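As structure tokens, the structure follows; a few thoughts come after it.
Excluded from the complex is one protein chain; the other protein chains are retained at their positions.
Order of writing sets the labels: A and B. Residues in every chain begin at 1.
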Amino acid sequence: MTQTSQATVPVSGETYGQILDFYAGHMQALDEGSVELWASGFTEDGVFAQNVKPEPWRGRSAIEENMRRGLARLAQKNVQRRHWFGMVTTDQRDQDTVRTRYYAVVFETPVGGKASVYLSTTGEDLLVRQDGQWRVKHRLITHDAT
Amino acid sequence: MTQTSQATVPVSGETYGQILDFYAGHMQALDEGSVELWASGFTEDGVFAQNVKPEPWRGRSAIEENMRRGLARLAQKNVQRRHWFGMVTTDQRDQDTVRTRYYAVVFETPVGGKASVYLSTTGEDLLVRQDGQWRVKHRLITHDAT
Partner (left out) sequence: MTQTSQATVPVSGETYGQILDFYAGHMQALDEGSVELWASGFTEDGVFAQNVKPEPWRGRSAIEENMRRGLARLAQKNVQRRHWFGMVTTDQRDQDTVRTRYYAVVFETPVGGKASVYLSTTGEDLLVRQDGQWRVKHRLITHDAT
């Protein structure tokens, strides 16, 4: 059963806007290469799992370090990637805890070349609010058709 | 004249968030193959029209049945589709009635293959709120460049 079932409690419009704004800034940071800023979107004990990786990345430092290495490899491809999150469903668990499920696509543009869809995924986050700021405590990204 | 004209009344932020969350869960259900859950997003007397079909589908049962057949055919293609709704304009007609106009694209990923854009459309919905839940009373999807 997905989070679209009757048992889920959608967040308020206020929180919905906050989450979209957070996702936008979080992934803009990644696409600009601001890995530290991107990683600050995870809690200190945050976990980032992908179904195409054997092990989740555990803890903000490890998440930052692993992504930094990933971006270094990507730099050799000479492309600009853009991560879009969309179609976000929400489930308010308590005042400062929200589960989301969403789609994420990545567009890729080679320098001097043409944009295309790089990949399509679904995401499932456990978000917590800390000092007024939403952060990811657990993220699972599932690549389509894997 | 489109719904972007001066005469339209955009919904509140609260309702805007509700509609985005509804669209997300509604189409996630379809892409997961939960046809009954997807069809529950239409009213009992809902109508689903597409400019590429000779006749609209009338009533929730017919909508569910037709879509089930469509997904059965799709299953043979061995792809994952993702329906994204975005760029949603709203027009509040009364407290429980909203007209929307939006863009919808479908991304398609073959098993083991590369994601691409499958098609691009516009949508026009008449949404009604029943027992606190938004549902589609009438939907028209117009495929681009047909």
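What we mean here is this: a contact is a pair of C-beta atoms (placed from the backbone, for glycine too) under 8 Å apart; a residue touches a chain by one contact, two chains touch by 3 or more.
None of the values given here were measured: they were computed from a predicted structure.
Visitor: Which candidate, B:Gln50, B:Asn66 or B:Thr89, sits in contact with the chain we can't see?
Guide: Residue touching the chain left out of view: B:Thr89.
Visitor: Looking at B:Pro10, B:Gly33 or B:Gly113, which makes contact with the chain not pictured?
Guide: B:Pro10
Visitor: Extract the touching residues of chain B with respect to the undisplayed chain.
Guide: 2-5, 10-17, 86-90, 101-103, 105, 116-120, 122, 144-146
Visitor: Tell me, which residues in chain A touch the chain that this view leaves out?
Guide: Residues of chain A in touch with the missing chain: 12-18, 20-21, 23-29, 32, 34, 37, 79-80, 82-86, 107, 109-117.
Simple rule for what comes next: only the chains that are shown with their structure count from here on.
Visitor: For chain A versus chain B, what separation do you get between their C-alpha means, in angstrom?
Guide: Chain centres of chain A and chain B, defined by C-alpha means, are spaced 24 Å apart.
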